[in-house]
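Every protein chain of the complex appears in place save one, which is left out.
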Amino acid sequence: MELTILWYLIPSLLMFCCGVYGFITRKNMIAMLISLELMLNAVDINFVVFNRFLFPGELEGMFFTLFAIALAAAETALAIAIIINVFRISEKIDVDDVTKMKY
Amino acid sequence: MEPVIPIIILALPLAMFLVLGLCGHKMAHRTAGILGTLGMGVTMVLAYITAFTYFFSGAPEFINAEGVRLQYVVFNPEWLSFYKDLAIKIGFLLDPISALLLVVITTISFMVHLYSNGYMRDHHGVWETGFQRFYAFLSLFSFSMLGLVVATNIFQMYIFWELVGASSYLLIGFYYTKPSAVSASKKAFIVTRFADLGFLIGILILSFYTGTFEFTDFTSVNVGKDTFAIDMSAPTAILAKFTSSPAPMFLGGSVLTWALVLIFMGGMGKSAMMPLHIWLPDAMEGPTPVSALIHAATMVVAGVYLVARLFPLYLMEETALNIITVVGALTAFYAAMVACTQVDIKRVLAFSTISQIAFMMVSLGVARPEFHHGLGYMAGMFHLFTHAMFKALLFLCAGALIHAIGSNDYTAMHGLRKYMPITHISFLIGCLAIAGIIPFAGFFSKDEILTAVFGHSIFWYIWMSAVAGLTAFYMFRLYYLIFWWKEHKIPEGHHAPHDQPWTMTLPLVILAIVSCVAGFVPFGNLVTWNGHPMFESVNFFTNLTALDWSVAAISLSVAVIAILIATVMYKKENPLPDKMKNALPRLWDWCYHRFYWDELYMFITHKIIFGCICKPIAWFDRHIIDGTMDGFAWVTQRLSFAIRGLQSGNIQFYVWVYLFGVVLLGAITAICLL
Partner (left out) sequence: MESVGSIIVYVVIALAIVICSVLAVTTRKILRAATYLLFALFATAALYFQLDYEFLGAVQIAVYAGGIVVLFVFSILLTSHPGDNSAKLASRKRVLGLTGALLLLIVAGYSLISRCEMITALPQGENPPMKFIGETLMGTGHGQYLLPFEAISVLLLACIIGGVVVARKNNN
């Protein structure tokens, strides 16, 4: 048996699908954020895998992943700051309950 | 002539209007009244100076070597310039009739200004609400009327024509808390507006064919710088333009006739000719000085003035002149009939005004250059002048009576001759003047008119003589019913009615004196249709010596007989009038209800126009037009309701939809790339 590129991409795809499922179904905003991280991570894996299999000498995919990780960190930090603020105001962090700024 | 005085004549009333209108409410009532009166007094003096300069200075721009009076354009700057061939000018035209009207308007206006100082307050000296506004409107009216008579072009005339209509509307509705006054003002405005539609169309036709608005282009030839002489070559050239146009005929009449008749329609509206007369009796809802100024002496003769202004053009179309004659004659007779039965003294005077203006119209209608140098034209203008004086006098007397009694009905008056001697004498003079008794003003002018009509057709002469008799009858009926008949007992604790303060009696006295002597003014040498003098030389008795005594004797005897009948019927309380009334109940009914014209108008407007035309249109508007728009709104709303669930604000649903789209796209791509 040989480990082709497909074997690496399929776990990443499953991970992405899990992220999608979680993002659509969960109410808790932190849980949604976790699902988002899963999706992001799945994409990272894809970058790395494609880099490794198709352009072994280059490092573009790897650097892209590196920056994506940094971006994920920034995005998470900011999102969590917002969530905590929301929590402070409404005592809830369910996405359906945050309706104050609607309309 | 320097344009300074003419400019001030126009500018001063306008300035007064602005000052009193804008700052009046901050002024004391007395100040506003004095200011308005003074302004008008100065205007009057300046107008006199202008008119006397025009008539008597003998300057070459006013009168030429043969003694023909000329038209002089004092100033005529361009006001609205649309393009090179179409510009509207605002100017000042001085000719016999405009100079005459300047005198008439400013005199009556000044009298009314003075009179209103006393009239617009009650017996305890409390001023009417809106006293300053009243003076502001009076000034506005004076300005507009002066602008109208000095107009150099028909469009300027139209502008000021509408302005006098507007100020008349404002003044009729002066007591705007009274529903009857409001509806009367609306009625006056709407009826005259309707007539002015015809006027406007007439103007457009005329100027479309001739390419000019200027009166001097219609009627005169240029004989010097800014100086014109009336000459038949000008209207002949206009007629030639019409006949050489591709479509000189329209609906059986020539286009020029149509234009002139439509212009006359504007005059019919303003001068209350049948069938557009219905607004004038109702206009008596306004304060009495306003009735004297606007609805007796000045504004209502604007129609006559308009025809006189374009008279050489009317001479080109016999049909138009005949229409004027017939309309005038019918109106005169109708109004005289109705005046015999009215109870409200102002209504009687209103119908009398209609009748007298119709006299002037008839006079213009029968005027022909062949007969006595266009005697009818001169007579019409003469009657305009004398009528303005004695009718203003009668109205101001009526105002004094109403002010003293507090009612418009003669039934509340009766036997006032002892209590109000000055008013009595003035009113009597006014009645004698309008009845045409020698030597009062009305005799001369009416006699000239009848002479002119006699020269045109015997039928209309008999007709108009009958009207003159009716005039004498209803005026003396009114006189006897007010000042004689039976006396009312003065209730205990009430003052007897008495003459009014000097501000009100002085104008009466002045106008009474004028009514006595105005007939001797040698009009034949001042105002003729083409400026040619009628007499070789003039003195104080020219009018008397130039009388056609056969006509004069007949009209005089008719008037005397009518007065005698009135004396028999109304001097003392007696059952004669009731017997007459019962003998001819149908006729009396019709006269009393003004021949049901108002009801006819009501029927036409409400039943036919509102019911048959407006209702379907309103239905169409409400159901089809509005329905279409409502339908759009309804569909949009339904659609929005149907799809608003998509805009739930639920981010997870958004993500799902987005994902679904991506997957769909991916699926399509995958299938296509296989």
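For reference, chains read A and B in written order, and residue numbers begin at 1 within each chain.
Here, a contact is a pair of C-beta atoms (placed from the backbone, for glycine too) under 8 Å apart; a residue touches a chain by one contact, two chains touch by 3 or more.
Quick caveat, the model's predicted, so the values are computed rather than measured.
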Touch residues of chain B, complete complex, unshown partner: 652-653, 656, 659-660, 662-663, 666-667, 669-670, 674
Chain A, residues in touch with the chain not shown (by the definition above): 1-22, 24-28, 30-31, 33-35, 37-38, 41, 44-45, 48-49, 52-54, 56-60, 62-63, 65-67, 69-78, 80-85, 87-88, 93
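Just so we're on the same page, only the chains that are shown with their structure count from here on.
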Of all residues in chain A, those that touch chain B in their complex: 20, 23-25, 32, 95-96, 99, 102
Partner chain A, residues of chain B touching it in the complex: 649-652, 655-656, 659
